[in-house]
Every structure is written in C-alpha cells, then in structure tokens.
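Can you read through this structure? Questions will come right after.
The complex is shown incomplete by one protein chain, all other protein chains being positioned as in the whole.
Naming follows writing order (A, B and C), and every chain is counted from residue 1.
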Amino acid sequence: MATVPMDFGSENTSPVHPAYVKAVVEANAGYATNFEAEPWTERALESLKGLFETDQLWAFTVSTGTAANAIAIGAMVPPYGSVLCHWDAHTMTDECGAPEMFSAGARQIALPGEHGRLSREALATYLREARIGVVHAIQPSIISLTNLTEAGTAYRPDDIAGLTEVARKSGLGVHMDGARFANAAAHVGATPAELSWKAGVEVLTLGTTKNGSFGAETIVAFTPKYNTSLAFLRKRSGHFAPKSRFLAAQVQAYVDDGLWLVNAKHANRAALRMAEGLSSIAGVSLVHPTEGNEVFASMPPSMSDALETAGCKFQRDWRLHPRHNRFVTSWATADEEIDCMLDVCARAAQPAS
Amino acid sequence: MATVPMDFGSENTSPVHPAYVKAVVEANAGYATNFEAEPWTERALESLKGLFETDQLWAFTVSTGTAANAIAIGAMVPPYGSVLCHWDAHTMTDECGAPEMFSAGARQIALPGEHGRLSREALATYLREARIGVVHAIQPSIISLTNLTEAGTAYRPDDIAGLTEVARKSGLGVHMDGARFANAAAHVGATPAELSWKAGVEVLTLGTTKNGSFGAETIVAFTPKYNTSLAFLRKRSGHFAPKSRFLAAQVQAYVDDGLWLVNAKHANRAALRMAEGLSSIAGVSLVHPTEGNEVFASMPPSMSDALETAGCKFQRDWRLHPRHNRFVTSWATADEEIDCMLDVCARAAQPAS
Amino acid sequence: MATVPMDFGSENTSPVHPAYVKAVVEANAGYATNFEAEPWTERALESLKGLFETDQLWAFTVSTGTAANAIAIGAMVPPYGSVLCHWDAHTMTDECGAPEMFSAGARQIALPGEHGRLSREALATYLREARIGVVHAIQPSIISLTNLTEAGTAYRPDDIAGLTEVARKSGLGVHMDGARFANAAAHVGATPAELSWKAGVEVLTLGTTKNGSFGAETIVAFTPKYNTSLAFLRKRSGHFAPKSRFLAAQVQAYVDDGLWLVNAKHANRAALRMAEGLSSIAGVSLVHPTEGNEVFASMPPSMSDALETAGCKFQRDWRLHPRHNRFVTSWATADEEIDCMLDVCARAAQPAS
Partner (left out) sequence: MATVPMDFGSENTSPVHPAYVKAVVEANAGYATNFEAEPWTERALESLKGLFETDQLWAFTVSTGTAANAIAIGAMVPPYGSVLCHWDAHTMTDECGAPEMFSAGARQIALPGEHGRLSREALATYLREARIGVVHAIQPSIISLTNLTEAGTAYRPDDIAGLTEVARKSGLGVHMDGARFANAAAHVGATPAELSWKAGVEVLTLGTTKNGSFGAETIVAFTPKYNTSLAFLRKRSGHFAPKSRFLAAQVQAYVDDGLWLVNAKHANRAALRMAEGLSSIAGVSLVHPTEGNEVFASMPPSMSDALETAGCKFQRDWRLHPRHNRFVTSWATADEEIDCMLDVCARAAQPAS
C-alpha cells in the first residue's frame, strides 16, 4: 500500500515548491551586485511592504530560522536581559542556545500556557515578581511568541494584542517567531498586518522555508530602532549572503500571487483531514487542537509501530511523551497520503479495540 | 564597445555556473530527511575524501564564507586565545568581528608579510615574544592562512609547511581560509592534499561560492579533535541548514568532473590575460604578482575614471590606496571582456603619456 | 528595647571578625611581589591542602562569591552546555546572569527538590530526556549544588555522593557553591573532605566572606583539568588581584585555629536558638528545617511589621512569598539579639492569638 510518501516528519523533508525553484533559477540572470545592492532585494522589500500594508518595514534575509530568531533576539535583548517565552518555544528547545550566543548570554525564561500559547496571567505574574531595576536579577527585555505555536495552535490578533499590552506596560519589546506564520494566518483568517504590527509585534521572524522554499527567512522589523544592531549582527554572525539575490528571489516568490497563503491553506487542509480522520479511530485522541499544519495525536504504541512499518515518517514520542506523535503536512502533501496513513491507523486499531 | 559585462567586482557578482544550478535542481527529487540525514550529504563527504585523498576528513557545510571561518576559528581558539594571521586577512578586514563573536572574544593578531603572505620570520618573532603561559597575556592558539591570499598570491605546499612547523613548535593549531582554494591549487599545480593536511593544515574553510555555486562553504577538518565544537557551534550559530541536501549537492558538484579545477583554471587564465595586458600599458603597474584570479593594478585616476565610464566594475582604491584597483575574474569571464577592458585602459593611457 | 542591632539581613552586613582584620593588617608587612608570587598565597594553599586532606588541590582566590561561581562554571561548561541546579540556586536568582556571561552563553536549568536540595530523581529524569549528543539541544555539562542550600538546609556526604553518581554516569562535572560551606559542615558534622572531593565534588567555591572576612572567596579545584581555564578566566574577568596577599591572608585566617568552624558553629547555634524560639510562638511556622545559619519563618504581616518597627533587619517576603521571612545569623550575632527579636515576635503574637 505504502507507495505514496507519507512523510510527515517536517515540512523541511518535502520537496521545494516549483515556484521557488523557478524564482531561484530565474534570478541567475547574468551579473548582479553582491550583498543586497541588487534589484531582487529591493523588490522583495517592496513586496513585503505591500504584504504587511506598511512602509515602516525593514527586512533582513537569512538562510535559516534559527539564525533569524537568534539575530532578532540578539538585537533586542541586552546581555543582562531575558526573553520571556513559552516553555515549548523552538528557541528554547531546538536551537542549541543560539539566542544565548547571539545576545552574549541573555536568558530565556520558560513560562506556561495551554496548548503552546503563552498565558497572559503567567506573563503578568512573572513581570510583577521580576525585580525590574534590581542589578542582582536578570532583566525582562522582550516577549517572544511563536505563531503557529510549537503545539500547532494559532494566536489570534486579540491574543497577541493582549500579551503585547502586558509586555509593553513593563517596557518590554515584542518578537514573534513566524516560522509557520502563513499557516497561522491561513487558519485565523487575519491579515499579516493584523497578526503582527497591528497587534504590537515589533520584530517578526518570517519563514519561507516551511512554506516550500529552498531556505530563506526574513527578519521583518516594524520599527527602525533595532536596525543597526540587526544589520551588524547579521553580518557578524556570517548570515549576510554575498549572493543575496537568491534569498531575495525566494522571499519575492513567497509573496507573489499569494503563494504563501495558497501553500499554507493546502497544508492546513491536509492536517485537518488527518485530524478529523484520526478523531474517529478508536484509541486515538488529539493532544492539541489542529489549527495549522501540525497534528499532535496520542495513539497506542502498536499503532505507531504499524505506521513506521508502513514507511510513514513522523516525530514519535514528541517531547518524550511515550504516546504522543507529531505529524506535519506541507504544500506537497497529497490527500492520498493522508488517507493511506489513516488506513494504516484504522487497521492497527482493529485488534486493539 | 562596452556591450560585454566587464564585471570584475567579485566572483560573487557573476552568474551561478550551470553545473551548480543543475545539481541543486536535481537534488529537489521528492522527499529527503532534513539536517544531513540524507544521501546527498553522505555522498558529498565521500567525494571530499576522494578529493583530499584521506579518510581522516570530516565536513561541516554552511552557506557563507564568513560563517565557515568563524565556526572553524571559534572551535579551535579559546576565549583567551589569539589567531595569528596576515594583517590583510579577510577575517580581519571584512567579517565584522565574526571570529571574535564565535570565539567569545579571542583576538586576531595582525602580522606582516609581503604580498599577503604571512612572514615566517614575523610569526616566529611574535611567538618568541608572546609570553606563552602568562595569564596577563592573550595566548596564541592558531595561525590562520588565506590561500589565495587577499593579495591574490598563492602559498605553495612548502610555504605552508614552513609556517605550520613554526606554529606547531609552539603548540598552535592551523587553519586555512580557502575561499579561493581552487584558484591557489590551479596556480601552484599541487593537489588539494598537498596544499592542506600534508602541509600541516588541520581545518580548511573550503569555498565553492567563488567557484560559481549559489553559496556553499565547507569546513573540512582533517582531525577529529574539533568535531564536537564544530558541530555544536554550527548549529548554535544558526548555520545548520534544515534542507541540507541543497548545500551538499553544491559541494558534490564542485568535486564532480573536476569542476573546481576547470572553473579555477578558467578564472586564473583570464586574470593572467588581464595582468599581461595591463603590464604593457603605460602608467600601469601590478601591485602584486598575479597568482590566481585577482589582478591588483596601480593606474592613474584618469584611467580608473575611464573604466567606470565604460561600465567596468571593479574595486577602486583597494584598501584605500588612491591608485590601486582590484579586478577579479571568475568561471564566467570571457576573453572579450578582458580585451575590452584592456582597450579602455590603453585608450586612457594615450593622453596621459 | 531595640538597643541591640538585630541585623539578620545577611552575614554581609555584620562587622568583619577581628581575626580577619588582624590577618589583613599583618599582611601589610613591607614589600611583597604582586600577583600571588608571594608567601601568603603559598601558605594559604598549604593550609587549604591541610584542611581538605589532599595534595590534589589548586586554589584561585577572588573577592566575591558571584565571581567565584561564575569563573568555576565558565571554566567547566562549554557555551553549548548547561548547568543543572536547583531552581533556587544563587547563581540562578541573584547573580544577574554571571554564569551565562562567563560561559559565553551556557544555560542554567532549574530543577526541583524539597527545601532547596536538588532532587536526585529530578536530576536523573532530566538527564534521561536531555537528548545528549543531539546538536539541536543544549548539552548538560555539570551539576551545581549549593551547600548550605538557599533554603538554609545542608547536604550530607551521602546526599552529595548520590547526586554526583547520577551526574557522572552521564559524563557531567560537579561544582559546589560553598558560600556557606562552613555552616553546612558545622551542622552535618562532616569534614571538608567528606563534603567535597570524597563525595565527588570537582570544583568548590569556598566562601570566607559570610564567615566574617572582608571579602575573599576561593575556587578550590580537586582536579587539575580545569586549571588552565580557571587561571585565564580569572585574569580575563578582572578577578586576579594585584595585591594578592590581602586575599590570601583572609583565606589563611579562615583555616587557622579552625576559625571557619568556630564562626560557623556560633552562627548556627544562634539560628537554632531563633528557630526554637519562633516555633513556640503562635502564628509562626518554620518554612524550612534550620540546618545552618538561616531561619525561614512564616509569620503574620503584623508580626513582620512589629519587627521592622523595632529596627530588626531581615529579608521580608522572601522569594516574594507574602508571609515568608529570612533571618540570617553570623559570627557576630549575640544571644540577646535573638532574645530581643523573639520578644518582639511574642508580643506581636498576643493580639493575633
């Protein structure tokens, strides 16, 4: 049966979308000045301004999401500062201390919240107790929100505004890790502007990689106040690409013809199809609501075994929980892959019922 | 006449070579595990072992040369250590302190040497006076050689061995910045092995970007002793590419069919043609010997003006010297571009004579 | 009534013990070579070897406890590493990120445990789940134990050995913050050796400041493997005192005639007197067992008010708990101060009962 890929390990295992391939190949048109002094970067910037409906926008493109987050955080947080984020944030769990390196030793503070969303109450409580201004204590400097969260849920504009309001009252900056920003927007039905600067976000890590590109992430700043630090830190960390046009071309492709939204909607629909299918299978329960392109399901180990036997790829025992699996969909996920996967699960459920 | 590009600003302004484009496009073949757990990375490693004629080789691919140098240096040098290099080294002049960042504050020590080559005597003198073991003084930890040098000259195996011998006597490690390693090998006529580990190099930054790729540099380690630091520092600095196959495919293409050497020889020949042509023009003199794909020429400002008027791209007033210009050739440089450029210079020389 | 100091804010508010004053004044005997090339440092080292019953001992004296902890941790932990410690550790709560700075961005991981003692189970669980060897994850590098803990409790040799055994199985180093090491030893009745290297501690931050000195802390290493890093990091962080003899003289005084133990026993007895007295007062309960020179008591706000009105100094609302107060005793605490303080509490309790 398993003649279809069934690769739900990560968006990053899927092939690059043809539009991104085309953009990169076409950018290879003769000579072009290096280090962003070329028209591709300029056009990408204009496109981003259109997408986010503002001229107060500066962009710094790099090749990985870890880099984009670390540069943003490093530019926003002093060494004696801290980043308040959900305990499950990617910067905390999967970036090997990149934010600590780029900020010269700032601290990430893990705060709770249901289904990956930072709790407004937990944030307020922490800030109340944080000994702001006391030199013995690390000083809270920014909040960092992940949208989609690492639990595959989406913040709505109101959620974000509520958190940024608390943060700002204590003088904190606001960063958003938008590796799956498009998926969040697709689910919530809000515009990029509503999900970012209109809700108080100052700096957004905007990902195109999980949207199907070769690898291009843009630090989008909606305020000029971090620009000097962002520009120098990008260069200093080896993330200023000499052949910049090939990164810019991917950002351009992301915006053009709404590719970002088309791809995100496709992936989200696939995830929903999977989630709905799994819900009706005995012994399976969803761990988190499916609000983007990720499905977190609790299932019997025998069912996980069956999936692996069938060649299905996924993150088993996510965050070390012995029954929780993570399945990620992408622009490339076909309905038949979902159906095939559901079929394996359903069959495995039979003897267990 | 100037209907040909005449872009000698940098190899990085030239188009990507078709073989690299083909390799990247072909690597987009369905799904592949992320983070180097895919066959492209494995094959690239095998190819590098073949190219360098050794199994004692580990590779860490990243997207920029600054990153490759900084990760290598950061892994080799303690914070209280120093990097001994030529004053004109790229790590010193054009990487915004990346080695300092990645090593948590180690120091680069600028040493002299003619035509960009580190002087063995200067190195030995510095080491003799370096107060090794004294806690008040920064401790020399590695030498870092650039081949081609920033003056466009090449170290020969004997030059390298002479320097590494001095370094090792004082317990120092040896790094080589090989952004233009292929050009050096093409000029010198030595094998990659002879120019690296056989001459005492422990860690080599091997560049494919200036050889015509989209952007891929490999930290090639000929000893396992820095591997843990290299691996974690690469990830921690945001340089571990999720879609690793697209970097690996470029490294593979570099090695395959001797593309590295073909491209380097082409570029070197073009530079030599330019250098020979310039030598016969009144008022022009070569600042450094042409031993790779770079020509450093002293010429009257009026001639520089004429070149700019003709649309020629080059680095004017290199290192702020008012008459020195740098011209860089690449795999893409056509003879007629050189001839056109020489013609402009020759015409400009007339009235000046 | 309050004619006695009743200052229980910190040992550091009490006067310097006469033996330390004498030692420092006597060390001012004519000329002496700077930077530890003098006999005071040599003699202090010998004394420490005697105190700890081992020749495998190296010492690095500095002027503050934060410095001693940070240098020790910085020398033991790579930038991509982590320090596993109790959530209430001083390095975590009150050193403004010094360990992060000195390690170039390593992370402190807060683990639970009753009454300030790190839980062996929590440690084992964390290590089991820590993804050791995976480059995406921060790598556990050492455990850091505080003895006395920040809750005023003491680890016994068996407790320490149990924790270090777990740590070593995963290849971790072992650090102990011994700002109140003497108080722990006095309570437990174990020798300094039994509480340190015999139980698996590799590097001990040994404090004399809270024991009554002007300010001198020694990083005591029981293995030479961190010595190079310790020596350079101490200098590089500005903690290598030119007039070293005045620090060494304090360390010497700490050891001589068992001053460390005399002072610690005195302070511990005072704390016990306070704890016993408070236990019998209505409305007061001890938050943690009193195993050293610190008393943590829960009492009605009105009683805290009465103490403040009477001029008593203490840390009110410790760790932001609205009823918890911390009282610290020292070598200088007189019985009448305790009795006076208890009297205030007892009077304040009357109306509340």
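Everything that follows uses one rule, which is that contacts are C-beta pairs under 8 Å (C-beta built on N, C-alpha and C of every residue); 3 or more make two chains touch, one makes a residue touch a chain.
No experiment lies behind these values; they were computed from the predicted model shown.
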Touch partners, limited to displayed chains, of the chain removed from view: A, B, C
Touch criterion as defined above, residue of B:I71, B:A104 or B:A216 at the omitted chain: B:A104
Residue, one of C:C96, C:L148 or C:A221, that touches the chain absent here: C:C96
Among C:Y80, C:F246, C:W318 or C:W331, residue touching the chain not depicted: C:F246
Listed residues C:A23, C:L45, C:A70 or C:A267, member touching the removed chain: C:A70
Among C:T209, C:T290, C:S304 or C:N325, the residue in touch with the chain that has been omitted: C:T209
On chain A, residues whose C-beta touches the chain left out of the figure: 78-80, 104-105, 135-136, 139, 229, 231-236, 240
Chain B residues touching the omitted chain (full complex): 79-80, 93-97, 100-101, 103-108, 129, 135-138, 320
Missing-partner contacts on chain C, residue numbers: 5, 7, 9-10, 12-16, 21, 24-25, 28-34, 62-71, 95-98, 101, 209, 214-215, 232, 235-243, 246, 313, 332
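What we mean here is this: only the chains that are shown with their structure count from here on.
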Centre-most chain [mean C-alpha coordinates]: A
Chain at maximum distance from chain C, centres defined as averaged CA atoms: B
CA centroid of chain A to CA centroid of chain B, Å: 34
Whole-Å separation of chain centres (CA-atom averages), chain A against chain C: 42
Separation of chain B from chain C, taking each centre as the mean of its C-alpha atoms, in whole Å: 52
Per-residue overlap in chain A, given as positions that touch at least 2 other chains: 95-97, 101
